[in-house]
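Here is the structure we will look at, set down as structure tokens.
Note that one protein chain of the assembly has been removed; the remaining protein chains are unaltered in position.
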Amino acid sequence: MNDILLRLDALSKSFGGLQAVYDLSFGVKAGTITSLIGGNGAGKTTAFNLITGNLAPDAGHIYFRDARVDGLPPHKVARAGIARGFQELRLFNRLSARDNIETAIPNQRGESIIRSLIGGSGLKEERKATQARSDGLLRDLTIASQADALAERLSYGQQKLLSLGRLLAAQGELLLLDEPTAGLSPSMVEDFCARMRGLTAAGKTILLIEHNVEIVMRLSDWVIVMHQGGKIAEGKPQDVRNDVTVMHTYLGITS
Amino acid sequence: MEYFIYIGTLIAIYATLTISLNLLVGYTGLISIAQAAIYGVGAYTTALLALHVTNDLLISFLCASATGVLVSLIIALPSLRLKNEYFLIATMGFQAIIFSLFMNLEITGGASGLYGIPHPTLFGHTIRTPLEKFFVALALAVVCYLLALRITNAPFGRLLRAVREDQTAVASLGKSVFRIKFSVFVFSAVFAAAAGTIYVYSLTAIDPVAFALDESIFIITLVIVGGTGSLNGSLLAAALLILLPEACKFLAIPDAIAPQLRQVLYGVLLVFFTRYRRQGLIGEYRDVLK
Partner (left out) sequence: MSVLAQFAVNGIVAGSVYALIALGFALIFTASRVFHFAHGGVYTLSAFAGYTALVTFKLGLVAGFLAAIVVAAIIGVLINILLYEPMKAGGVSPFVAMISSFGVLIIITHMTAMVWGSNPVVLSRGGQTTVYRLGPIYTTDAQLLIIGFAAALAIALYIFFRHMRLGIAIRALGNDSELAEVVGMPAKRLRHISFIVGSGLVGVSAMLIGLNVGIIDFNMGNEVILMATVAMIIGGLGNVGAAAGGGFVLGMIQNIAIWKIESKWQMALSFAILIVVLLFKPNGLFGEKRPATGL
């Protein structure tokens, strides 16, 4: 199971005069945790936006399971199996935690307006199944007590868990996480690491943008270093850490 | 007595119009000022059908809704891509074009409209009295309300609320925001056009002025006053804003300025609610109008 799940090929994107990403190429192997690191403005979030279709590349291609996904609109990219988390979370604030998760569950017939008008017993079964799933996820994430609370009422840590829950509910094969440990307490960071390993054990692939060097070193199977829109190094965590270029540009910037 | 039936019918028609627009505005935040045009399309379809082909009630509803849906497709497909203000302006453009068609085509009777429309028939029985027509209007309003309630309580409703919160996040979960907005747009058109059918059969005539931009703004006012996203609010607003000016009739306001005063009242309400109470009378959601 070590084939390349996601491949970026010579991706470029500029905004006005600013080149955000330039000639970016890398691959993410299935079943691994890959970290994307780099200073501010390195182009990491732009790369994510390109992958998910929120931005269209100026040049280059993106392949997911060997099929091209660049140029697809975001919802189609998500349907293909890429689940994306946002740095700013983007939870449905005035919906309950449970609703947030249930919205993410794919293929609900009750989400079609025609179906919901016609009704039928199939829908009741579906709602029960949806509820069971959301119950399970909420419990798993230890926020079951907050199931009916509005998302905006949850603590920051709980909100991050909820956002992860949404991603899991979406059942994507590839999870893109943008700074998932920012603002978390040490114990929550531990919890996060454990969950990540659990997910890859279950067959998921994870691509993270992460600033916490320690997490990157501990968790990652592979690290990609970006700087000013391009990739300057990649490799196993130890190798990258020892790479002179990286030490000067990236580690120099952050530490 | 007839007077109360007339008022009741008006309230039922506007309740239907308001609920249908509220689903669009209150849940997806898309403010369309083309609703009167779609209402008019339903009305004219019914009238022309009744004058030339059939005045069967069910067929009228069906054809009116079908044309309403067709027109809403024409409006929605290009416009849904546009952001807030520009979506509104695009719908304003369509409203003006369609209104122009009402006023200028020979087949729609031009500025004088159409008249002498026969009473509707239902399973052989002719619906002739104002009271019977009121019941039809009421039935439509009830059906509209119940169906709106049904979809907002279904997973679709949850999806609508999610779109209201954060469209980007909804798309990132694999759900098509365009399809969602589109569905609501079409649903709202079905009922707006059906309301047009009631209008025609109640008045047995059409005055195109009833479907001008002013009317669209009035319907938006009803949605905002009642509360975006609140179905009960829509009912309340429709009742209040129809009854209030009628109640003023007992205040001996001269006929010359009464219609103007009524419009001023509506304008004041619109300004007041958008400025001070964006959640409307009983809505709980201020930020749909974002």
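For the reader, a short list of remarks on this structure follows.
Here the chain labels run A and B in written order, and each chain numbers its own residues starting at 1.
Just so we're on the same page, a contact is a pair of C-beta atoms (placed from the backbone, for glycine too) under 8 Å apart; a residue touches a chain by one contact, two chains touch by 3 or more.
All values derive from a computational prediction rather than experimental measurement.
Shown chains touched by the undisplayed chain in the intact complex: B. Screening B:Ile7, B:Leu70, B:Ala96 or B:Ala205 for touch with the missing chain picks out B:Ala96. Among the residues B:Ala36, B:Ala148 or B:Ile224, only B:Ile224 touches the chain that is left out of the figure. Only one of B:Ala15, B:Ala36 or B:Leu88 touches the chain withheld from this view, namely B:Leu88.
Listed for subunit B, the residues touching the missing chain in the whole complex are 31, 78-86, 88-90, 92-94, 96-97, 100-101, 103-104, 167, 171, 177-178, 213-214, 217, 220-221, 224, 256-257, 260-261, 263-264, 266-271, 274-275, 278, 289-290.
By definition in this document, only the chains that are shown with their structure count from here on.
One inter-chain figure worth recording: subunit A and subunit B are separated by 42 Å, centre to centre, where each centre is the mean of the chain's CA atoms.
Listing the residues of subunit B that touch subunit A in their complex gives 147, 150-151, 154-159, 161-162, 165-166, 168-177, 183-184, 187, 285.
Within the complex, the subunit A residues that touch subunit B are 52, 54, 73-76, 78-79, 83-84, 86, 90-95, 99, 102-104, 106, 108, 110-117, 119, 123, 126-127, 130, 166, 170.
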